[in-house]
Each structure stands twice: as structure tokens, then as C-alpha cells.
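Left out: one protein chain. Kept in place: all the others.
== chain A ==
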Amino acid sequence: MALLQIAEPGQTPQPHQRRLAVGIDLGTTNSLVAALRSGVTAPLADADGQVILPSVVRYHAERIEVGAQARLAAATDPFNTISSVKRLMGRGLADVKQLGDQLPYRFRQAESQMPFIETVQGAKSPVEVSAEILRALRQRAEATLGGELVGAVITVPAYFDDAQRQATKDAARLAGLSVLRLLNEPTAAAVAYGLDRQAEGVVAIYDLGGGTFDISILRLTKGVFEVLATGGDTALGGDDFDHAVADWILERAGVSGDLEPGAQRELLKIACDAKERLSDVDAVEVAYAGWSGELQRETFDALIEPMIARSLKSCRRAVRDSGVELEEITAVVMVGGSTRVPRVRSAVGQLFGREPLTDIDPDEVVAIGAAVQAETLAGNNRDGEELLLLDVIPLSLGLETMGGLMEKIIPRNTTIPVARAQDFTTYKDGQSAMMIHVLQGERELISDCRSLARFELRGIPPMVAGAAKIRVTFQVDADGLLSVSARELASGVEASIQVKPSYGLTDGEIARMLEDSFRKADEDRDARALREQLVDAQRLLEAVEAALVADGERLLSAEERVAIDSQVAELRGLLDSQDALAIERQTKRLSQITDAFAARRLDSTVKAALAGRRLNDIED
């Protein structure tokens, strides 16, 4: 490596004291990974210079494809090409059926209640599909940053419930990523904006992505980002705009009945293109199945109006929950690709009475904010003024009580972490067990809430009804994940669970997937080793060749020159061999044989400097 430093002054490799950490925006439609590099936090690009990775996974018999290539196959290979998988995270088969014809996959009930998708590689859970996306981003980050990651901050919609968060964390685990924190998307966006502008005051973040909508109200005070309230809809996004346009096209084209999955994908693509073009022009030509016509922006605006209205209603509710008045809000930030739609911008502007901010790319802002927080959590900016994020739980947490009612223990918009206990009692004489049913939601009837988990407290000593005192404690950590414990106070009998969501994966499923992913991790590791060796080898080759051109004749004897040339040729020949070990050995050999040459070059540089001559003069 000595040669490199002489041959390329000013490009010395960075010392790698820093712990590598990234921010990942795992989106419904697109995903990104961002990191801090030479003082700038920005998304990382792939080999083709693309920062956006379409959240599409295609299963081939022998391999898996993620991203733009996979997306191209959406129409031709619909069953094996999975997109918008985020909509299935932490959901049960029944929920998924509600999404209905929007999802052209073949689902299968598995051991857990999670819907599995049939592919050529067998049944895949949404968690596994998401893990493939995360794996691709991890590999991109490690290749770009040149080292293994200590961890990642992964963003989730603020309105994600416990099951959806847990599913995201499981996906990261399968992808071999250590999760530094699950961060709410709007909070991440606020970080990106707030830091950029040194902002103070109350900020509203309107985040309309491909499949989810979030609204958060935050107070920014001296580097503290305090979420006052959050709200949203985990089933509202730009995808719904596409479906509205698709329905309009079908109606106009006079096509009815169920479409084949491939045809449906085709139609949705046409609808999505029309939507995107309408952000810049007032009318677009649309052609489908022999029909063609014009879609006016006005018509489009009317089609999506009900969805925009739904989002605005969530905004009003969040403002009410935050306890601030609309007029106190000093800035409105737009996040998510769907906020490019002009009608969305104008409607939001109208509600808040001010022009929304759009100056950071709405697709990138969440990943950038996550990367900023990842740096902090990895311990890389202990010296500077650290920022602090105080987030909240989006939905109330509670228990089932008599009569099928939900008793709230922790109301929505409570700052996390939080621990809260409530006492319950027995309702029958001699009752020895109590069922604890954990729920999340705002409604009174348990049937309207999401069931998170059930567990039983057994061994309560026999007492008359109402005499036992059972304390149930809820604890929500900084990721927004819940654990519950129950304890009978007189006897000390205890039961506790880390909430395993009803719609999560079973332990058996996780074990199997982890095994799969370990196998994959070995392959990953081999691939990474090879890539690293190749980079080292190429770097050395370039350095040696440049040095030979500059000083070969002046500083080397004929035999020395021949020896070096042959080692160079040897290493060049190995570059395509895929043999990491051989490349490593040969790189070392070349490095050793050029050591003396390097020393001589260094000496001659020093001598030249002492003689008061510039290096260029010698080279000339």
C-alpha cells in the first residue's frame, strides 16, 4: 500500500475509526439507504447511479432479483414478482383479503396467521420478502462504504401498530441487519428538515407514500424533536390513486370483469404513468386495450378527492390531539412521492394556511433523516450537540375487560418509552387464572381493535371474587414495541410476555427463516470477501502501473522491472477468477516485490524536495 500513497497524493484512504451505520427507508413502492460520507448525509447509489431501489422482489427458481429489474417483470411474471409487500406486514390473512383484488398473489395460510405468498421458491412470508429488499440495501451500503455495518435505523410509518413494527424488525434480523432503532418516518423527515434549517417552533409533517399516510405534529426546541401527536392511515397512499385512475380507464374503455394478474399490473402501470405525468401537464393521453382517450387533471383531482379528504381529516385530528392551534404551526413539510401531485400540495396548503415546504426531495428526506439518527446511535457524534427525538405511540394500548370492552392503559400520543400499570381483580370466587388479552386501537369494542396478544396468568390463590389484586404492566420501548407483564400482588404469581403479535411469525417460522438466511449469509460473506479482494487488487495494480510509468526506468534495474511486470500480469490474470484467496495471495506478493521500489521513490521525492525542485521537474 506504500505505493498508493506516493502515486496518488491527496487520495489517501480514510482511516476507518468510524462505526458504519446507515438509515433505511423501507417504503411500499421504493426503498433507499442513506449514510454520512465526507460530511454530507445523502442516499447511496447503486452501480448504475440509481439511489432509489424499487421495493419489488422477483423469485426465480435459482436466484432472487430485487429492484428495477424485478419491477420490469411485474406484468409478465405476476405470481413470482412481489411488490407493495409493506402493505402485508404484520397483517393477517383476513386483513389481506380486504385489500381484495388489489393484490394478484396466491396466498396460503401458514403455521402463523401471517399470509404466505406462493412463489417458485415456495411459500414466502411478507417478512422474508422485505428481508430481501433490506439485504439488497445492506449489500449496497457495505460495498459503497467499504465495511461491515454496525447497524441501521429503519423507518416505519408513524401509524404502524405493534405487529407491523415487530414484522419490520424480524425482516431486518433475517437480512442480517442490527436495528439501532425503528424510527417513525415523519420524525425522520423532521430531523432532515430541522437540522438543515436550524428550525424552532411547531412543524407539521405530511407524509403520503405509496401505501401509507402519516401526519405528525412536532415541537422543535434546541435540538429536541418532540412529537406532540401523530395520526394517519396505514392503507392510504399513491397506490390508491393508481387504482382510482385504473378504474376510470376500465369504465371508459368499457372493460369489465376480473382481469388476469398480468393484465392488471399492465393497467396499473398505465394508470401510474398517467398520474405522474399529470403532475407536470394539465391533460394526458391514455391508451388501453384498444381504447384511447384524454385524462384531464381536473378529472384526476376529482378521482382522488375522497382520499385527500381522508388524509386531511387525519391532519385535523392530529392537530386537535397535539393541543396546539392550527395558527401555531410554523411550517408544513411534504414527504413521500405522492406529495408531488399538485392537488395534494394545494389541499394541504389550504388546510394549514401556508405554502408547504418541498425543498428536500420528498423521496429522499426520510432516509436522510434516518441516517442522521443512525450516526448518533452508532456513537459517532458524541462530542457535538446531539439531537434528541421524543416520539409517541400512535394508537392506544389496552386490555379486554368484561363484556368485550377495551380498557385503555396507555392512550395514543403518549411519549415513549413509557411504563404504566393498572390493577384488575377476579370476578368469580376461587378464580385461579386470568386471561390477559392485549389490544391496540381507539374503539370501545374489542372487535374493532387489533388483537396483539393473549396470555394467561395462572396459579392465583383461591380468594373471594374481587379480593385478588392483579397488576398488569405495559412497557413500550423507544422503538414503540410493547411488552406486558401481569402479577398477582398478594401471592407474587407472575406471567409476562414480549408481545408476540397475533399476526406475527411463530418461533418455528422464524427459526426456519433464520436458517435459510444463515445459508444466504455464507454466500453473502463469500461474495463480499471476493469484492473486497478485487478492490484491493485493482487499487494496487493502478498504483503500481502509474509508478512504473513515472519512475520505472529511472529507479529500476532491468531484472527488477521484469520481476514486477510478471507479478502484475499474474495478478491481472486472476481478476476474473472469482478466487478470493488466490487474488489475496497474489496481491500480497505484488505488494512485497514492489516495496523496495516504493522506498526508492519516496527517497527520490525527499531528495528532490531537499534540492529545492518540484516533483514535476523530475518527472519531466
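The rule is short, and it goes like this: a residue touches a chain if its C-beta (ideal position, glycine included) is under 8 Å from a C-beta of that chain, and two chains touch if they have at least 3 such contacts; residues count from 1.
To be clear about the criterion, contacts and distances are computed from a predicted model.
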From the list "DNA gyrase subunit B", "Electron transfer flavoprotein subunit beta", "Co-chaperone protein HscB homolog" or "3-methyl-2-oxobutanoate dehydrogenase (2-methylpropanoyl-transferring)", give the UniProt name belonging to the chain omitted from this structure.
"Co-chaperone protein HscB homolog"
Looking at the full complex, which residue from A:G147, A:G262, A:P342 or A:P417 touches the chain that isn't shown here?
A:P417
Can you tell me which of A:L32, A:V57, A:A70 or A:L180 touches the chain that was removed from the display?
A:L180
Which positions on chain A touch the chain that was left off?
19, 180-181, 221-222, 224, 226, 313, 316-317, 320-321, 373, 376-379, 386, 388-390, 414-420, 475, 477-478
